[in-house]
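Shown below is the structure under consideration.
Shown here: the complex without one of its protein chains, the others still in place.
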Amino acid sequence: MEIIISNSSKIPIYEQIKEQIKGKIVTNELKAGTLLPSIRNLAKDLRCSVITTKNAYEELEKEGYVTMIPSKGIYVAEINKELVKEEQLNKIENFVDKAVTMAKMNGIEEKVIIEMIHILYEEDSENEKYSRS
Amino acid sequence: MLGFIKKDFALMKNNFMLLVILLVFYIAMGISGEIDISIILPFISVLVMISTFSYDDFNHWNAYASCLPDGRKNCVKAKYVATILLIFLVTTITMVLSILLSSLHTKNIDYTYILYTMVGEIFGTILVLSIMYPIIYKFGIERARIIIFIMVFGIGILGGFLLNFIDVANILNLFSFLKNDWVITLILSSLLLLYISCQISLKIQQKKEF
Partner (left out) sequence: MKNILEVKNLNKKYDNFELKDVSFSLPEGMIMGFIGENGAGKTTTIKALLNIIKKDSGEIQLLGRDHLKEEKQIKEEIGVVLDDMFFPEILTARDINRIMKDVYKTWDSNLFNQYLEKFLLPSNKPIKTFSKGMRKKLEIITALAHHPKLLILDEPTSGLDPIARTEVLDLFQDFIQNETCSILLSSHMTTDLEHIADYITFINQGKILLSKTKDEILEQYGIVKCREEEFQKIDPKDYIRYKKNKYQYEILIENQQEFKKKYDIKTIDKMTLDDLMILMIKGEKSC
């Protein structure tokens, strides 16, 4: 499992961990029932504090992504993928909405925005290729 | 406490060579039958012990030892035990050598004389360390060195001065009742001295702040 943490980011570290694990669960990279690293193990590997990883896992549990079984471990929970996807789509719609509003206000054509999204997508997949090789 | 005793002996390893050299020197002198330097060996062993205090102080060992279980007390006790062990070790070696060496020169070895010398030496050594150790624990080795130097010097002058007025023979006569038991008396008073000195050192160590 890969988790990339940026110490210079404005996003709190526990949230970075949470979001990345969540992403891996949603994309099925981590399947239901998979045993996740313990709070302390993860803290050591990510070189962060125990409270930080504990927070991340607790939030994930609250949102139903993982189940913590005391003295056994932390497992990926069974989730309703459709529901989660819909939730994420809603969030994305919000962002796009903001972007479009701003574009309209400044008289930027639809074309330009779509082009922009296109480029961003490509950049991302190129980065991925790069990191894999 | 065993651990701390081991530590003191480990600290002496550099100085053991000094003792060995002295021993060799002593044997050489003994074979040639010239002078008897056996008397200084136990004193040298105290000096060796005192050098261990310098090593301790340099790295604040006593403070560190106080963080170990029962370390505050045990490092003092261990120092006394290690010193006594060393004195006995050195004295026994000297005694055996004395007997061997005198057998080179004469057939009738005076065992009682050798024994008495040894008891006297041990007593003298213990007297010195019983006074020095509490001073070292109180003031640290660096300042203790100066204090002890001044003390020895002062006692020398004062003693020399008093000797003009006092008849030593009279004082010795006061102890005449010990005539037959002085060996036992010396041994007992050494033990008592050690006990008192150790208690004082422990008290000092208990109160110490590092």
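Residue numbering begins at 1 within each chain, and the chains themselves are lettered A and B in the order written.
Here is the rule we go by: contacts are C-beta pairs under 8 Å (C-beta built on N, C-alpha and C of every residue); 3 or more make two chains touch, one makes a residue touch a chain.
Computed from a predicted model, the values in this text were never measured in an experiment.
Asker: Using the whole complex, pick out the displayed chains that touch the missing one.
Answerer: Result: the unshown chain touches A, B.
Asker: Looking at A:35, A:51 or A:117, which makes contact with the chain not pictured?
Answerer: Counting the whole complex, the residue in contact with the absent chain is A:51.
Asker: With respect to the chain omitted from the figure, which of A:41, A:80 or A:101 is a touching residue?
Answerer: A:41
Asker: For review purposes, identify every residue of chain A that touches the missing chain, sorted by number.
Answerer: Touch set of chain A with respect to the missing chain: 7, 10, 12-14, 40-41, 43-44, 47-52, 55.
Asker: Give me the chain B residues in contact with the hidden chain, please.
Answerer: Given the touch definition above, chain B has residues 1-4, 6-7, 10-11, 14, 52, 55-56, 58-61, 63-64, 66-71, 207, 209-210 touching the missing chain.
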